[in-house]
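Missing here is one protein chain; the remaining ones are kept as they sit in the complex.
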Amino acid sequence: MAQVVSVPRRVSDEALSPELLVQMYDLMVKARVLEERLIRMQKQGDGYFWIGGPGEEAFSVPLGLLVHKGQGPEFDYLHLHYRGGGTMLALGADPVDALRQMKNTATDPYSGGRNFASHYSVRKWNVVPVSSPIEVQYAMAPGTAMAQKRAGGKGITIVTGGDAGTAEGEFASCLIWSSRKGHELPVLIVVTNNQYGISTPYDGQHGEKRVSDRGAAFGIRSLTIDGNDPETSYRAIRSAMDYVRTERKPFFLEAMVSRLYGHSSSSGANFVSEEADCIAQFEAKLEDRKILTRARMSELRTKYTEELLEASKRVREEPQPEPEDVWKHVFAEENMVGKAARKDGAS
Amino acid sequence: MAQVVSVPRRVSDEALSPELLVQMYDLMVKARVLEERLIRMQKQGDGYFWIGGPGEEAFSVPLGLLVHKGQGPEFDYLHLHYRGGGTMLALGADPVDALRQMKNTATDPYSGGRNFASHYSVRKWNVVPVSSPIEVQYAMAPGTAMAQKRAGGKGITIVTGGDAGTAEGEFASCLIWSSRKGHELPVLIVVTNNQYGISTPYDGQHGEKRVSDRGAAFGIRSLTIDGNDPETSYRAIRSAMDYVRTERKPFFLEAMVSRLYGHSSSSGANFVSEEADCIAQFEAKLEDRKILTRARMSELRTKYTEELLEASKRVREEPQPEPEDVWKHVFAEENMVGKAARKDGAS
Amino acid sequence: MATFVQAVRMALHVGEERLGVTDIFGEDIGAPLGGVFTQTQGLRTAWNSPLDERGIVGSAIGLALAGQKPVAEIQFCDYAFNTIDLLKLAGAMCWSSNGDWNCPMVLMTPVGAGIHGSIYHSHSFDAQATRLPGWKIVMPSTPRDAYGLLLSAIMDPNPVMFLAPKALLRQKAQSPEEDVPGVPSDDRELSKMIDAPLGDRSKWRPRWPNTPDLFVPLGEARVVREGCDATVVTYGRHVHVCAKACAELEAEKIDVELIDLRTLHPYDWTAIVKSVKKTGRVLFVNEDTEITNFGEHLVRRTVDELFYELHAPPKVIAGKHLPGVGLADNLEKASVPQQDEIRDALRNLARHEP
Partner (left out) sequence: MATFVQAVRMALHVGEERLGVTDIFGEDIGAPLGGVFTQTQGLRTAWNSPLDERGIVGSAIGLALAGQKPVAEIQFCDYAFNTIDLLKLAGAMCWSSNGDWNCPMVLMTPVGAGIHGSIYHSHSFDAQATRLPGWKIVMPSTPRDAYGLLLSAIMDPNPVMFLAPKALLRQKAQSPEEDVPGVPSDDRELSKMIDAPLGDRSKWRPRWPNTPDLFVPLGEARVVREGCDATVVTYGRHVHVCAKACAELEAEKIDVELIDLRTLHPYDWTAIVKSVKKTGRVLFVNEDTEITNFGEHLVRRTVDELFYELHAPPKVIAGKHLPGVGLADNLEKASVPQQDEIRDALRNLARHEP
């Protein structure tokens, strides 16, 4: 599938350090191997459904690395969709927890065996619960951003979603609420455009050439980048975040990405060889620039593959939730989010 | 209130005939007098609530005159909001029927005493029921337009609403659904911008300079005009309609208008002298150009005022709905809309 | 005596000054109007949102998640039916994250008929609201309860919906017990203090009376009048309609117990059980449409748990299953419960021979 890529204007082309490139590569591989493990678990009956982000690592990993991580409005809020695994690993999430959610164990820290794979939730890192309905996160993002504007720090709100979902009204709500004159909000609005919504291609569903074209009318700075290149992504995200953090205004970043295992397990979750593979491309670059050898790279992949295979076996033995657990947490007993906000002195 | 007005490019400045100007003036006065009668009825206890379109006549009247009126997809569909009285009179509606709806009589042809004033519904003219929730008509408009594109005639869909309401997701839906590449729809998307939503001014709620700026991203031709000038309106609507009828593609027309009696009876419904009065402006022009004399113009106003006063007295005597009438028309017994479509050979 | 809407305003003032409310927002909520019912006049944290109910609910969730305390308003509950997915998400936030997050927001919205509001200013929302697991739902019938329940709603760590019966908004407390404590006894005095003047309001500042931290607990019903011949359980404006029906029956020596549920979820089952055990006859009244109605839930639970305590079949009087409430007086009256049919139903219940 051909990718429409604009030259990332306003983004410096300053070289990234080899250490950073290696760190990104490491996380990208880890994220990919994790998705492949999750897919396998589902196929083997160790989970009911898979959805995730293989093919988006060159964007999701740099995004996670650039997050100002912590709890409360001084830190960044993340309103992710179900393709954010790379971002979570870059934040420091334990991949074994993702296996637990796939196996819906009681030990799943994200939902206690209640929700599908890739539905993360980490309050201590401001990762709000991922929910399945497309685009609702874009209606909530202005709320956390308002709190941050008020808090006066550098914290920003980051919201991500796919291309097809931008047809929902909440995407428009996000553009409108974040750009009201005199009330602009510090939101980094991200769309990862894989040019599909399940089986429906981009063409024929969109009047706009690029989704990011929709920002202009609202005076929102907007940019479309090649999200398959981690260096481009890193620089574009960093510069967009700098703008949002400092100006306290929205930025709309569209990243063209691949969907490497199709939509989800419902569509088979098989490798799609026609799509660009950001890891393969990055490996060629790293070898070419003599930053990593092929041997070192395949060693890394083998290491993660083995680790996660072992972990998946251990997870299989962990307890399932009990029937009566359904009644837990219907209501909260205390105001946990309020405490966090006060702890960080932000409200 | 200062009006932002763009020069109406792409609109011819060909002079309109004196007959047309007189016809428009006549209807504008009739529409204004009707609204003033409705306001008075409500204040005198002959109705529970008033809302309507005084101040929009210079736009709503030309719109109605240019409609291709009839039943079924070959003709124009109208998805109006509650400020469309001028359009209805220009279509040929009997103003007494509006009084009946105000007095919620059983004889009210639009809703049988069920709905508020200015909630029109005329199937034989393709006027779909006006409903109170803001902006829902923009979600329905693509549907009638699809039928028209398919029917192959010249019929178009016209949808109107206010400026504040464009923040609802349905407005975005309308832009999206009408501009999908290869599936463009013949919709004339109208926003009458009075720069208020009830008490809330335009400024501070919009990131876009003009609402019509939102069309560009979708490749929708868009234009903002001075809706207080009936000549500008007529020419702009005609040229927009020509485009939609011929190209079978959407056009977005924003008309800057006045709100001459405030939002509704809830906000007092008193004359707002700070706003431009399109009828007063037009009268000065007509006198200046020697098309009508002051005497003729005030005669006309007196005539309509007296007629509607008399009519309102008669309407007062018409029967109210009976309690058991609530059960009528919960379900339709036959497919009336289907018949119409077939009658006109369009489906 | 304070009106219902003044009570709401004073509670919101206490909320923003003493209980951590950070945002009171919705359409036309901010200055100069202060709400289409004047409910938010003079409040420091009140602001006008875009005309976008989905954005309002979404932003309220976001604000809540970021540790703020938002009180959001949907201008009329008639315009909340496109937000039910978001309301469900707010109610699911704690449960679906297995207790990781909570979502402490308050959503206010005016409900119900009784003011000739026609199709789109007459909807009820209690049936919908009780279908939202994870939410607490209140619907006060007096200024005092409006004040005290709103304060409790603000302090709760969960999403709480505050349904305000439209027809009661301008109604004054009918007795000192129904009034907000601490308000001046002279109504005009109170009005001068906290009602915005007509005309230019740019210089106006309210003077707030010193009202206490009165928390009416969520989940506690109020026995409005005691009786032994039958029980009527209701809430909102129908508390007053039922009270009048009860007064009519008193003349006939029929002594009806009237329970104002006040909180619809979690509701005070104990209070209902106690009364039904005493009277053996119960009528549930509300004005939402009658198929799949909250009163029907209460009947179900009554027959489930109290079948053999009943001396007569339990009844529901609710709104008719119609697409809307019509504007004409006859139509409105034929659509939502009226005093005479409530009176007749109670009489039948009380006189029913098993």
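Labels A, B and C are assigned to the chains in the order they are written; within every chain, residues are numbered from 1.
Keep this in mind: a residue touches a chain if its C-beta (ideal position, glycine included) is under 8 Å from a C-beta of that chain, and two chains touch if they have at least 3 such contacts.
In this text, all values refer to a predicted model and were calculated from it rather than measured experimentally.
Peer 1: Of B:Gln148, B:Thr166, B:Thr192 or B:Gln205, which residue touches the hidden chain?
Peer 2: In the full complex, the listed residue that touches the missing chain is B:Gln148.
Peer 1: Check the options C:Ile29, C:Val71, C:Leu218 or C:Val316 and report the residue that touches the missing chain.
Peer 2: Considering all chains, including the one not shown, the answer is C:Val316.
Peer 1: Of the listed residues B:Thr160, B:Ser173 or B:Thr200, which contacts the missing chain in the full complex?
Peer 2: Candidates B:Thr160, B:Ser173 or B:Thr200; residue touching the omitted chain: B:Ser173.
Peer 1: Which is it among A:Ser60, A:Thr192 or A:Gln205 that touches the chain not included here?
Peer 2: Considering the complete complex, A:Gln205 is the one touching the chain left out.
Peer 1: Residue by residue, what part of chain C touches the chain that was omitted?
Peer 2: Residues in contact with the chain left out: 54, 79, 81-86, 88, 91-92, 95-96, 119, 127-128, 130-131, 133-134, 265, 289-297, 299-300, 303-304, 307, 313-316, 321-324.
Peer 1: On chain A, where is the contact patch with the chain that was removed from view?
Peer 2: Looking at chain A, the ones touching the missing chain are residues 48-49, 104-106, 111-116, 131-135, 164-165, 167-169, 197-200, 204-205, 266, 320-327, 330.
Peer 1: Could I get the residues of chain B that touch the absent chain, sorted low to high?
Peer 2: Residues of chain B in contact with the hidden chain: 72-73, 77, 108-112, 114-115, 119, 121-123, 128-129, 131, 133, 136, 138-148, 150, 157, 169-170, 173, 176-177, 180, 328-342, 346-347.
Quick note on the criterion: only the chains that are shown with their structure count from here on.
Peer 1: If every chain is reduced to the average of its C-alpha atoms, which one ends up farthest from chain B?
Peer 2: Chain centre farthest from chain B's centre: A.
Peer 1: Among the chain pairs here, which one is joined by the most contacts?
Peer 2: A-C
Peer 1: What whole-number Å value describes the gap between the mean CA coordinates of chain B and chain C?
Peer 2: Inter-chain centre distance comes to 37 Å.
Peer 1: Just curious, how far off is chain B from chain A if you go by their C-alpha centres, in Å?
Peer 2: Going by mean C-alpha positions, chain A sits 45 Å from chain B.
Peer 1: Go ahead and note the Å separation of the Cα centroids belonging to chain A and chain C.
Peer 2: Here the centre of chain C sits 41 Å away from the centre of chain A.
Peer 1: If you look at chain C, which of its residues touch at least two other chains?
Peer 2: 50, 52, 54-55
Peer 1: Where does chain B touch two or more other chains at once, residue-wise?
Peer 2: Residues 167-169, 204-205 of chain B touch two or more partner chains.
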